[in-house]
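So, subunit A:
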Amino acid sequence: APNFDDPAEFARQKALLTTTPMGPADMPWEQYLVDGMKDTASFKKEGPYTVCFSNAGVNNPWRVVGFTDLQQEVALHPEIGELVHVDAEGSDDKQIADIDDLLAGGKCSILIVSPNTTAALTPAVEKACAVLPVIVFDRGVNTDCPVTFVHPVGGYGFGIQGAEFIAANVKKGANVLMLRILPGVDVLETRYSGGKHVLEDAGLNIVGAEFTDGDNAKTKSIVEDYLQRGTIDAVWMDAGATAVAAVEAFQDGGYPIPVFVGEDQQDYLQTWQANGMTAIAPTYPTYQWRTAIIAAVKTLKGEAVPSPEWILPQPAITMDTLDKFVNPKMPPLHYAMCGCEAMANYPTAWGGQ
Partner candidate 1 sequence: MSDTPVIAMAHISKSFPGVRALNDVSFACHAGQVHALVGENGAGKSTLIKILSGVYRPDAGNIVLNGANANFKHPVESLRAGISVIYQEFSLLPERTVAQNIFLGREPRKGLVLDHAAMRSETRRVLDLFGAGARVSPDALVADLDVATQQMVEIAKAISLDARVVVMDEPTAALNEAECEVLFATVDKLRERGTAIIYITHRMREVTRLADRVTVLKDGEVAAHFDTPPAPDAIVRAMVGRDIADYYAPPATQAEIGAPVLSVRNGGNAFLRHIDLDLRAGEIVGFAGIQGAGRVALAMALFGQVPFTTGTVTLNGANAAFANPRDAIRGGVGLLPGDRKAEALVLMQSVRDNGLLTARAFSPLVGTQKSNAHASLSSMDALLDQMQVKAASYEQDIKFLSGGNQQKAVVARWLALKPKVLIFVEPTRGIDVNAKAGIYHLMRDLARAGTAIMMISSDLPEVIGAADRIVVMRAGTIVAEFPHGAAETDLMLAATGETEVAA
Partner candidate 2 sequence: MTDLIATRPKLAFRFDRWAPALLLAIALLAYVVIALYTGQTQYLTVDNLISVLGRSIALGITAVGQTFAILVASIDLSVASLISAVSVLTSVIMNGNPAMVLPAIAAALALGLVVGLVNGLIITRLEVNPLIATLGMSLIIQGCLSAFVSNFAGSVPPEFQVFAYGGFGSLSYSLIFLALLAVAAWFVLRHTRFGSDIYAVGGNKDAARVAGIKTARVTIGAHILCSLCAAMAGLYLASRLRSGAPWIGSDGVYDLESIAVVVIGGTILAGGRGGIWGTMAGVIIFSLIDSIFNLAGVDAFAKQVLRGIIIVAAVAFYAVRSKRLVA
(Lines give C-alpha, C1' and ligand atoms only; values in the text may rest on other atoms or scores of the structure.)
Protein backbone atom coordinates (compact mmCIF):
# COMPACT_ATOMS: atom_id res chain seq x y z
CA ALA A 1 0.00 0.00 0.00
CA PRO A 2 1.28 3.51 -0.84
CA ASN A 3 2.73 5.53 2.02
CA PHE A 4 1.07 8.92 2.51
CA ASP A 5 3.22 9.96 5.44
CA ASP A 6 6.72 10.21 4.02
CA PRO A 7 8.88 12.73 5.95
CA ALA A 8 11.48 12.87 3.20
CA GLU A 9 8.93 13.70 0.51
CA PHE A 10 7.30 16.15 2.94
CA ALA A 11 10.59 17.97 3.42
CA ARG A 12 11.38 17.88 -0.31
CA GLN A 13 8.08 19.46 -1.28
CA LYS A 14 8.31 21.98 1.57
CA ALA A 15 11.63 23.07 0.08
CA LEU A 16 10.29 23.10 -3.50
CA LEU A 17 7.55 25.53 -2.49
CA THR A 18 10.20 28.17 -1.93
CA THR A 19 12.54 27.21 -4.78
CA THR A 20 12.76 29.80 -7.52
CA PRO A 21 11.74 28.16 -10.79
CA MET A 22 13.83 27.94 -13.95
CA GLY A 23 12.43 28.79 -17.35
CA PRO A 24 10.56 31.79 -18.75
CA ALA A 25 9.28 34.14 -16.05
CA ASP A 26 5.48 34.62 -15.73
CA MET A 27 4.88 31.50 -17.82
CA PRO A 28 4.75 29.02 -14.92
CA TRP A 29 3.51 26.24 -17.22
CA GLU A 30 6.88 26.31 -18.97
CA GLN A 31 8.90 26.60 -15.77
CA TYR A 32 10.47 23.76 -13.83
CA LEU A 33 11.78 23.53 -10.32
CA VAL A 34 14.30 20.72 -10.64
CA ASP A 35 17.05 20.77 -13.25
CA GLY A 36 17.93 17.65 -15.20
CA MET A 37 17.18 17.50 -18.90
CA LYS A 38 16.58 14.52 -21.12
CA ASP A 39 17.82 14.39 -24.69
CA THR A 40 14.94 13.40 -26.95
CA ALA A 41 16.73 13.40 -30.29
CA SER A 42 15.86 9.74 -30.71
CA PHE A 43 12.14 10.65 -30.80
CA LYS A 44 12.60 13.42 -33.39
CA LYS A 45 9.92 13.20 -36.08
CA GLU A 46 8.65 15.27 -38.98
CA GLY A 47 5.24 16.82 -38.47
CA PRO A 48 2.33 16.85 -38.68
CA TYR A 49 2.09 14.94 -35.45
CA THR A 50 -0.76 12.78 -34.27
CA VAL A 51 -0.87 13.30 -30.51
CA CYS A 52 -2.80 10.58 -28.72
CA PHE A 53 -4.18 11.31 -25.26
CA SER A 54 -5.52 8.63 -22.94
CA ASN A 55 -7.49 10.57 -20.36
CA ALA A 56 -8.61 9.13 -17.01
CA GLY A 57 -11.74 11.17 -17.47
CA VAL A 58 -13.23 14.64 -17.54
CA ASN A 59 -15.46 13.67 -14.65
CA ASN A 60 -14.75 16.67 -12.44
CA PRO A 61 -14.47 20.44 -12.95
CA TRP A 62 -10.70 20.45 -12.43
CA ARG A 63 -10.25 18.01 -15.28
CA VAL A 64 -12.75 19.93 -17.42
CA VAL A 65 -10.73 23.14 -17.08
CA GLY A 66 -7.50 21.24 -17.58
CA PHE A 67 -8.74 19.50 -20.70
CA THR A 68 -9.80 22.87 -22.15
CA ASP A 69 -6.29 24.14 -21.42
CA LEU A 70 -4.88 21.14 -23.23
CA GLN A 71 -7.08 21.59 -26.29
CA GLN A 72 -6.27 25.29 -26.49
CA GLU A 73 -2.57 24.54 -26.16
CA VAL A 74 -2.85 22.10 -29.07
CA ALA A 75 -4.35 24.92 -31.14
CA LEU A 76 -1.12 26.85 -30.60
CA HIS A 77 0.94 24.16 -32.35
CA PRO A 78 0.38 23.99 -36.11
CA GLU A 79 2.78 21.03 -36.22
CA ILE A 80 0.15 18.94 -34.40
CA GLY A 81 -2.01 17.48 -37.13
CA GLU A 82 -4.53 15.67 -34.95
CA LEU A 83 -5.32 15.16 -31.29
CA VAL A 84 -6.84 11.72 -30.62
CA HIS A 85 -8.59 11.83 -27.25
CA VAL A 86 -9.95 8.71 -25.55
CA ASP A 87 -11.77 9.09 -22.25
CA ALA A 88 -11.77 6.22 -19.72
CA GLU A 89 -14.65 7.70 -17.72
CA GLY A 90 -12.78 7.08 -14.49
CA SER A 91 -12.29 3.35 -14.92
CA ASP A 92 -8.82 1.79 -14.76
CA ASP A 93 -9.99 -1.24 -16.65
CA LYS A 94 -11.33 0.92 -19.44
CA GLN A 95 -8.25 3.12 -19.63
CA ILE A 96 -6.03 0.06 -20.03
CA ALA A 97 -8.26 -1.08 -22.88
CA ASP A 98 -8.21 2.40 -24.40
CA ILE A 99 -4.38 2.44 -24.45
CA ASP A 100 -4.44 -0.97 -26.13
CA ASP A 101 -6.82 0.43 -28.74
CA LEU A 102 -4.57 3.41 -29.40
CA LEU A 103 -1.51 1.19 -29.80
CA ALA A 104 -3.44 -1.14 -32.07
CA GLY A 105 -4.48 1.83 -34.19
CA GLY A 106 -0.76 2.46 -34.68
CA LYS A 107 -1.10 6.06 -35.89
CA CYS A 108 0.04 7.89 -32.74
CA SER A 109 3.29 9.87 -32.93
CA ILE A 110 3.29 10.17 -29.16
CA LEU A 111 1.09 9.09 -26.27
CA ILE A 112 0.06 11.36 -23.40
CA VAL A 113 -1.38 9.56 -20.40
CA SER A 114 -3.22 11.03 -17.45
CA PRO A 115 -3.55 7.85 -15.39
CA ASN A 116 -6.73 7.07 -13.52
CA THR A 117 -4.67 5.40 -10.82
CA THR A 118 -0.93 4.96 -10.46
CA ALA A 119 -0.63 1.25 -9.77
CA ALA A 120 -3.20 0.03 -12.27
CA LEU A 121 -1.96 1.89 -15.32
CA THR A 122 1.73 1.08 -14.91
CA PRO A 123 1.73 -2.08 -17.06
CA ALA A 124 -0.24 -0.40 -19.84
CA VAL A 125 2.19 2.53 -19.85
CA GLU A 126 5.19 0.19 -19.86
CA LYS A 127 3.66 -1.59 -22.84
CA ALA A 128 3.24 1.76 -24.61
CA CYS A 129 6.80 2.92 -23.80
CA ALA A 130 8.05 -0.03 -25.82
CA VAL A 131 6.57 1.32 -29.06
CA LEU A 132 6.44 5.10 -28.80
CA PRO A 133 7.36 8.08 -26.58
CA VAL A 134 5.04 8.54 -23.61
CA ILE A 135 4.32 11.63 -21.51
CA VAL A 136 2.60 11.13 -18.16
CA PHE A 137 1.06 13.94 -16.12
CA ASP A 138 -1.08 14.67 -13.05
CA ARG A 139 -0.91 11.26 -11.37
CA GLY A 140 2.26 9.23 -11.97
CA VAL A 141 3.07 5.64 -12.77
CA ASN A 142 5.47 3.23 -11.05
CA THR A 143 7.98 3.26 -13.88
CA ASP A 144 10.39 5.81 -15.35
CA CYS A 145 10.04 4.54 -18.91
CA PRO A 146 8.05 7.65 -19.94
CA VAL A 147 9.96 10.58 -21.45
CA THR A 148 8.86 12.63 -18.49
CA PHE A 149 6.26 12.90 -15.75
CA VAL A 150 4.71 16.39 -15.62
CA HIS A 151 3.29 17.50 -12.28
CA PRO A 152 3.33 20.42 -9.84
CA VAL A 153 5.05 20.28 -6.45
CA GLY A 154 2.42 17.97 -5.01
CA GLY A 155 0.02 17.12 -2.21
CA TYR A 156 2.28 17.76 0.75
CA GLY A 157 3.03 21.18 -0.63
CA PHE A 158 -0.69 21.93 -1.01
CA GLY A 159 -1.37 20.83 2.55
CA ILE A 160 1.58 22.78 3.95
CA GLN A 161 0.64 26.07 2.25
CA GLY A 162 -2.87 26.07 3.75
CA ALA A 163 -1.91 24.84 7.18
CA GLU A 164 0.95 27.32 7.55
CA PHE A 165 -1.45 30.13 6.71
CA ILE A 166 -3.84 28.97 9.42
CA ALA A 167 -1.04 28.62 11.95
CA ALA A 168 0.02 32.17 11.18
CA ASN A 169 -3.49 33.60 11.60
CA VAL A 170 -4.98 31.88 14.69
CA LYS A 171 -3.96 31.60 18.32
CA LYS A 172 -2.27 28.52 19.71
CA GLY A 173 -4.80 25.83 20.63
CA ALA A 174 -7.41 27.22 18.28
CA ASN A 175 -10.03 24.78 16.90
CA VAL A 176 -9.42 23.67 13.33
CA LEU A 177 -11.90 21.61 11.33
CA MET A 178 -10.37 19.57 8.52
CA LEU A 179 -12.68 18.76 5.61
CA ARG A 180 -11.62 16.07 3.16
CA ILE A 181 -13.29 14.83 0.01
CA LEU A 182 -12.76 11.10 0.16
CA PRO A 183 -10.13 8.68 1.41
CA GLY A 184 -7.69 6.82 -0.77
CA VAL A 185 -6.90 9.30 -3.53
CA ASP A 186 -3.10 9.74 -3.47
CA VAL A 187 -2.97 13.50 -4.04
CA LEU A 188 -5.68 14.14 -1.45
CA GLU A 189 -4.12 11.85 1.15
CA THR A 190 -0.77 13.64 0.94
CA ARG A 191 -2.49 17.02 1.17
CA TYR A 192 -4.13 15.87 4.39
CA SER A 193 -1.05 14.39 5.95
CA GLY A 194 0.98 17.47 4.99
CA GLY A 195 -1.61 19.83 6.45
CA LYS A 196 -2.13 17.71 9.56
CA HIS A 197 1.58 17.74 10.41
CA VAL A 198 1.88 21.50 10.16
CA LEU A 199 -1.28 22.09 12.22
CA GLU A 200 -0.19 19.67 14.92
CA ASP A 201 3.34 21.08 15.08
CA ALA A 202 1.77 24.54 15.46
CA GLY A 203 -0.08 23.20 18.52
CA LEU A 204 -3.53 23.71 17.08
CA ASN A 205 -6.54 21.63 18.11
CA ILE A 206 -7.96 19.58 15.23
CA VAL A 207 -11.61 19.15 16.25
CA GLY A 208 -12.25 16.71 13.46
CA ALA A 209 -11.42 15.48 10.01
CA GLU A 210 -14.55 14.63 8.03
CA PHE A 211 -15.16 13.30 4.54
CA THR A 212 -17.58 15.36 2.45
CA ASP A 213 -17.58 13.24 -0.74
CA GLY A 214 -17.21 16.62 -2.43
CA ASP A 215 -20.93 17.02 -1.79
CA ASN A 216 -22.06 20.56 -0.98
CA ALA A 217 -25.09 19.49 1.01
CA LYS A 218 -23.04 17.07 3.09
CA THR A 219 -20.30 19.63 3.64
CA LYS A 220 -22.79 22.21 4.83
CA SER A 221 -24.51 19.70 7.12
CA ILE A 222 -21.22 18.57 8.68
CA VAL A 223 -20.13 22.14 9.41
CA GLU A 224 -23.58 22.95 10.83
CA ASP A 225 -23.32 19.94 13.15
CA TYR A 226 -19.87 21.00 14.35
CA LEU A 227 -21.09 24.53 14.96
CA GLN A 228 -23.87 23.12 17.11
CA ARG A 229 -21.23 21.48 19.27
CA GLY A 230 -18.60 24.22 19.60
CA THR A 231 -16.66 27.06 18.03
CA ILE A 232 -14.43 26.72 14.98
CA ASP A 233 -11.56 29.13 14.45
CA ALA A 234 -10.32 27.79 11.14
CA VAL A 235 -11.36 25.45 8.36
CA TRP A 236 -8.80 23.51 6.34
CA MET A 237 -9.95 21.82 3.16
CA ASP A 238 -8.10 19.39 0.93
CA ALA A 239 -10.03 20.75 -2.07
CA GLY A 240 -12.11 23.84 -2.65
CA ALA A 241 -15.08 22.63 -4.65
CA THR A 242 -17.32 22.68 -1.58
CA ALA A 243 -15.62 25.60 0.17
CA VAL A 244 -18.49 28.00 -0.50
CA ALA A 245 -20.99 25.57 1.05
CA ALA A 246 -18.77 25.45 4.13
CA VAL A 247 -18.65 29.25 4.29
CA GLU A 248 -22.44 29.40 3.92
CA ALA A 249 -22.84 27.13 6.94
CA PHE A 250 -21.25 29.91 9.01
CA GLN A 251 -23.21 32.69 7.31
CA ASP A 252 -26.62 30.98 7.50
CA GLY A 253 -26.00 30.06 11.14
CA GLY A 254 -25.08 33.65 11.89
CA TYR A 255 -21.52 32.86 12.89
CA PRO A 256 -18.45 34.90 11.91
CA ILE A 257 -16.50 33.37 9.02
CA PRO A 258 -13.26 31.88 10.43
CA VAL A 259 -9.86 31.59 8.78
CA PHE A 260 -10.36 29.56 5.62
CA VAL A 261 -8.29 27.37 3.35
CA GLY A 262 -9.96 26.71 0.00
CA GLU A 263 -8.71 26.30 -3.51
CA ASP A 264 -8.63 28.40 -6.66
CA GLN A 265 -12.28 27.92 -7.74
CA GLN A 266 -13.88 31.20 -8.83
CA ASP A 267 -16.93 30.87 -6.55
CA TYR A 268 -14.66 30.55 -3.52
CA LEU A 269 -12.40 33.41 -4.59
CA GLN A 270 -15.44 35.66 -5.10
CA THR A 271 -16.99 34.74 -1.74
CA TRP A 272 -13.63 35.39 -0.17
CA GLN A 273 -13.35 38.80 -1.82
CA ALA A 274 -16.97 39.75 -1.14
CA ASN A 275 -16.72 38.91 2.58
CA GLY A 276 -13.16 40.15 3.05
CA MET A 277 -12.30 36.80 4.58
CA THR A 278 -8.97 35.88 6.09
CA ALA A 279 -8.21 33.13 3.64
CA ILE A 280 -5.82 31.45 1.26
CA ALA A 281 -6.18 29.25 -1.81
CA PRO A 282 -3.43 26.73 -2.40
CA THR A 283 -3.64 25.40 -5.93
CA TYR A 284 -3.03 22.29 -7.94
CA PRO A 285 -2.53 24.24 -11.15
CA THR A 286 -4.55 23.18 -14.18
CA TYR A 287 -1.88 24.65 -16.41
CA GLN A 288 0.00 21.36 -16.13
CA TRP A 289 -2.36 20.17 -18.91
CA ARG A 290 -0.72 22.75 -21.18
CA THR A 291 2.70 21.57 -20.10
CA ALA A 292 1.88 18.02 -21.14
CA ILE A 293 1.35 19.14 -24.75
CA ILE A 294 4.41 21.37 -24.65
CA ALA A 295 6.49 18.44 -23.42
CA ALA A 296 5.05 16.23 -26.18
CA VAL A 297 5.88 18.72 -28.92
CA LYS A 298 9.40 19.33 -27.57
CA THR A 299 9.95 15.58 -27.54
CA LEU A 300 8.79 15.10 -31.11
CA LYS A 301 10.97 18.00 -32.19
CA GLY A 302 13.89 16.38 -30.39
CA GLU A 303 14.27 19.28 -27.95
CA ALA A 304 15.41 18.44 -24.44
CA VAL A 305 12.73 18.31 -21.74
CA PRO A 306 13.01 18.30 -17.92
CA SER A 307 13.13 14.64 -16.92
CA PRO A 308 12.46 12.16 -15.35
CA GLU A 309 10.10 14.64 -13.65
CA TRP A 310 8.97 18.02 -14.92
CA ILE A 311 8.05 19.64 -11.64
CA LEU A 312 5.97 22.79 -12.09
CA PRO A 313 5.68 25.63 -9.59
CA GLN A 314 2.57 25.46 -7.40
CA PRO A 315 1.70 28.99 -6.30
CA ALA A 316 -1.03 29.68 -3.74
CA ILE A 317 -3.48 32.55 -4.16
CA THR A 318 -3.10 34.91 -1.24
CA MET A 319 -4.97 37.98 -0.02
CA ASP A 320 -2.41 40.07 -1.93
CA THR A 321 -2.82 38.27 -5.24
CA LEU A 322 -6.56 37.57 -4.85
CA ASP A 323 -7.85 40.48 -6.93
CA LYS A 324 -5.68 39.38 -9.85
CA PHE A 325 -7.50 36.05 -10.03
CA VAL A 326 -11.11 36.97 -9.28
CA ASN A 327 -13.18 37.14 -12.45
CA PRO A 328 -16.99 37.16 -12.04
CA LYS A 329 -17.35 36.36 -15.73
CA MET A 330 -16.00 32.85 -15.18
CA PRO A 331 -18.14 29.88 -14.05
CA PRO A 332 -18.23 28.98 -10.34
CA LEU A 333 -15.87 26.05 -10.51
CA HIS A 334 -13.40 27.55 -12.94
CA TYR A 335 -9.91 26.99 -11.55
CA ALA A 336 -8.27 30.40 -11.63
CA MET A 337 -4.71 29.04 -11.73
CA CYS A 338 -5.18 27.89 -15.32
CA GLY A 339 -2.49 30.01 -16.92
CA CYS A 340 -5.03 30.49 -19.66
CA GLU A 341 -5.96 34.18 -19.40
CA ALA A 342 -3.71 35.07 -22.32
CA MET A 343 -4.90 32.29 -24.61
CA ALA A 344 -6.86 32.93 -27.77
CA ASN A 345 -10.35 31.75 -26.83
CA TYR A 346 -10.32 32.93 -23.23
CA PRO A 347 -12.80 33.18 -21.52
CA THR A 348 -15.44 31.60 -23.78
CA ALA A 349 -13.68 28.25 -24.25
CA TRP A 350 -13.64 27.91 -20.45
CA GLY A 351 -17.35 28.71 -20.18
CA GLY A 352 -16.92 32.36 -19.29
CA GLN A 353 -18.96 35.16 -20.81
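For anyone wondering why these and not others, all candidates are chains of the complex that A comes from, given by their letters.
The working rule: a contact is a pair of C-beta atoms (placed from the backbone, for glycine too) under 8 Å apart; a residue touches a chain by one contact, two chains touch by 3 or more; residues count from 1.
Bear in mind the structure is a predicted one, so any value in this text is a computation, not a measurement.
Visitor: Judged by that same contact rule, which candidate in 1 or 2 sits against subunit A in the complex?
Guide: 2
Visitor: Would you tell me which residues of subunit A are touching candidate 2 in their complex?
Guide: Per the stated touch rule, the residues are 1-2, 57-59, 84-87, 89-94, 96-98, 100-101, 104-107, 117, 119-120, 122-123, 183-186, 189.
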